[in-house]
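A protein chain is absent from this complex, but the other protein chains hold their places.
Now for chain A:
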Amino acid sequence: MYPDYLAGHVKEVERTRPKRLELALTGAPVFPPMTAEEREDVLTKYHPDYSKGAKRPVRVGPNKGEEMTTEVAVLLEAHSMIRPKLMELGLREPDYETDLLIIGGGGAGCWAAITAARQGMKSLIATKLRIGDANTMMSEGGMQAAVSRTDSPTRHYLDAMGGGHFENDPALVRVLTEDAPEIVRELENLGVIWDKESDGSMQVLHGGGTSRKRMVSCRDYIGAIIMRTLMDEVRNHPDLISIREFEPAVELILDENGRCAGAVLYSLDTEQFLIVRAKATIIATGGFGRLHIRGFATTNHYGATGDGLVMAYRAGAKLKFMDSVQYHPTGAVFPEQIAGFLITEKIRGAGGQPLNKFGELFVFPREPRDVESAAIIRECGHDRNNGIDTYVGRTGVWLDSPIIDMIHGEGYIHRQFPGMCRQFNRFGIDIAKEPMLIYPSLHYQNGGVAINERCETSIPGLYVAGEASGGVHGRNRLMGNSVLDYNVFGRRAGQHATQYAKTAKLGRLSLEHVAEHARELKREGIDTDMISPLILPSYTPEDVKIQQLARLGNVPALHSMLRSRFTAQERRTHP
């Protein structure tokens, strides 16, 4: 039940529903999809990437001079956590030796370890929180794979390119879409339970920007099912795969010949720095939602702070498309306790409709995400003022979910969306009977470290897979292509890094690139007390944080990372 001040608005949704349902049942688009020009118009006027101050040139490193999302530029221009001079002993006597170092224990990292283990290669997964604490775990709606008879991998290719405004790397999109059917089978063989039709064929639904029904799913827990399957398999190979939890990497290590040779880990339990020497290294650290870009709430997990970008960049790897950010069209707005949480796009894939305060459609429900989000922001903004306000000052539009049961038959929502039902039931809202209030939420790092289809970077021995990489999705990813991405490229990174590690010979280990980064900051006259990788965001209230920052040695903040960050106030005044 919604409180009285919102219940009146719900009535508008109910009032317009019979007509909208009638139209939906005809199979025709319920609202005209946008043309190329209309897309361009709504994006440039309303997408947060185009707002004032959203981007600025980065002043250091391989992409120097290029426009980047401001929050990312700030991270790349921050100090390292370590002093290379103090690491010299460690570099001579590493704490861990392994063939393959995998940084990050999410979907891509686990796939890389499993693939390496299948070839008898030893690996070490170093991860910030627990293995599986990753955005992979939280994906809800589905994965794209062209498995139905009406579909084809090349159609999938065209949809993905169009979603990314034709800027995606064609070679990467090809392997993404061409590997997809086999990934479905591989996951099934590892024990993933797919939603199926009674004859065994895959259940497929639409997602934003798909021209064929291509979304395969596991109710609305696809990430939790895939992640737990992969983690369980990783842990079935203790002889080949070691796991170090709460030990995030904070810098890469190169050898004297410029090859990647491992990383410096930081134990969150003991605050020790630990050296890993590895023949090949895979960055699978995921995205950056916890940077709260443009002040947005996020759907991302606690550790999504873009660490991989920072480390790879300092080591000399080039980044791609770091001027774009994905906002998921449907983050929760009410109740306040779940503000920003993900409402799966599968809701719209199954027929859910976004509606303004008059209960009217204002956008085709399945535009690509950037377009859909910009249209929702336009509807809520000053130009139209058609949003619905909550008591804490948030604004959103409705997402009509009850219409789904009317399209597919009663009980469909409870069967297909147990996670969404549970999330709202906790607050007394039955989404089979009442709509949800939604607004875009910071969701995905479209760009990342530039890779090729073998997941190689410009640094020999360094591989990147999953959300940390850039190029696959251009400047806008479609729903279901990130679940596919970490599966396809995690597996590929495992294969190719294993091949490389078989013959790689390492020279003397070095952190000279970290020392050089410090010199570059000085040369460019960059004065900052920011340290990166950020590792974890802080949600301590500002007055408490100021009391914590009073500790001696905080300016410049060159010690314990957890208590040496900008307060929100300081961040606001930062360039």
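Convention: a contact is a pair of C-beta atoms (placed from the backbone, for glycine too) under 8 Å apart; a residue touches a chain by one contact, two chains touch by 3 or more; residues count from 1.
Heads up, the rule we're going with is that contacts and distances are computed from a predicted model.
One chain of the assembly is not displayed; among "4Fe-4S dicluster domain-containing protein", "NADH-quinone oxidoreductase subunit H", "Hydrogenase" or "Putative tricarboxylic transport membrane protein", its UniProt protein name is "4Fe-4S dicluster domain-containing protein". Among A:Arg294, A:Lys318 or A:His408, the one in contact with the hidden chain is A:Arg294.
Contact with the omitted chain, checked across A:Glu178, A:Asp430 or A:Glu516, is made by A:Glu178. Contact with the chain that does not appear here is found for just one residue of A:Thr44, A:Thr150, A:Asn257 or A:Gln272, A:Thr150.
Only one of the listed residues, A:Val10, A:Val58, A:Ile225 or A:Met322, touches the absent chain: A:Ile225.
In the full complex, chain A contacts the hidden chain through residues 27-29, 33, 35-36, 48, 51-52, 129-130, 132-133, 137-138, 146-150, 152-155, 157-159, 161-162, 166, 170-171, 174, 178, 181-182, 184-185, 187-194, 196, 198-202, 206, 211-213, 219, 221, 223-225, 228-229, 232-233, 235-236, 238, 246, 268-269, 292, 294-297, 299, 301-303, 333, 336-338, 340-342, 380, 387, 392-396, 418-419, 422-423, 426, 439, 536, 538-544, 547-548, 562-563, 568, 571-572.
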